[in-house]
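Note that this complex is displayed minus one protein chain, with the remaining chains in position.
Entry: chain A
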Amino acid sequence: MADETFDDSHVVVSSEAAADSQASLSAEIEAVHRSYQDGLAGGAAQETQPRIDFAPYRSSVLRHPTKDLHHADPETIELWSPAFGHRDVHELESDLTIQHNGEPLGERLEVRGRVLDGDGHPVRGQLVEIWQANSAGRYIHKRDQHPAPIDPNFTGAGRCITGADGSYEFTTIKPGPYPWKNHYNAWRPAHIHFSIFGTDFTQRMITQMYFPGDPLFALDPIYQSITDQKARDLLVARYDHDITTHEWATGYNWDIVLSGSNRTWMEDEDAE
């Protein structure tokens, strides 16, 4: 079984968690969401990020800070990001279907979108990295024990550098859902992991892109750690028939918006 709690790690809850049913896990998620809704009704702020203290995701219990984040003004280095370029990333690295001698199994996909800052300005020339399971829900990772086939033609890792309009594009196959050990009969909705840089290091983020209408959404404590439905929806790509190509691949669109940049955006920033 795909192992999100390593057998050799010290996750105190893993043995009891194995006994938790989906129903009791879902009830825990619902309770957190209900109290969030009550808070909203009482005037609390809308949440835009996952809770880091979210017990239904068992591995989070001992791995979240219990003290409030210390509010700071970003300084110097934090207002810049490392520079990446085509010296770092080859153009072909954005095609996950050509890394081996044959074609990987599964539905071929184009995933396309833009990386934007909070004001809607494109994040240009920055690094985007992705990784994902194969079409059977199996990762090329020594600790993934899910008894689903490895695809010799699919590794599942890619990179690209965003264009002048902040655009990125990957060719891949649709990842399968996979089981994990959070609770009994736990399954992750199909997803692609994304790692993104902005113009400021404060914008650095890692997230997961999901596919529309996944029946596992309601059951998944990682996705549901985002208590706000509108915020959760932002992680779901949109099927886009204009990206779909004739007799080749289906297309999805997913834009990524980073927290607001502290830099003033200049029209000619990359003019050189």
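Worth a mention:
Heads up, the rule we're going with is that a residue touches a chain if its C-beta (ideal position, glycine included) is under 8 Å from a C-beta of that chain, and two chains touch if they have at least 3 such contacts; residues count from 1.
Definition applied: contacts and distances are computed from a predicted model.
Its record in UniProt calls the unshown chain "Protocatechuate 3,4-dioxygenase subunit alpha", which is the match among "FAD binding domain-containing protein", "Carbon-monoxide dehydrogenase small subunit", "Purine hydroxylase delta subunit apoprotein" or "Protocatechuate 3,4-dioxygenase subunit alpha". Contact with the chain not shown here comes from a single listed residue; of A:Glu129, A:Glu169 or A:Asp240, that residue is A:Glu129. When the missing chain is restored to the complex, the residue among A:Tyr36, A:Phe84 or A:Tyr184 that touches it is A:Phe84.
Within chain A, the residues in touch with the undisplayed chain are 3-4, 6, 8-12, 48-52, 54, 57, 59-67, 69-89, 116, 118-120, 127, 129-131, 133, 139-144, 155-157, 159, 193, 195, 201-202, 204-208, 222-223, 225-226, 230-232, 234-235, 255-264, 266.
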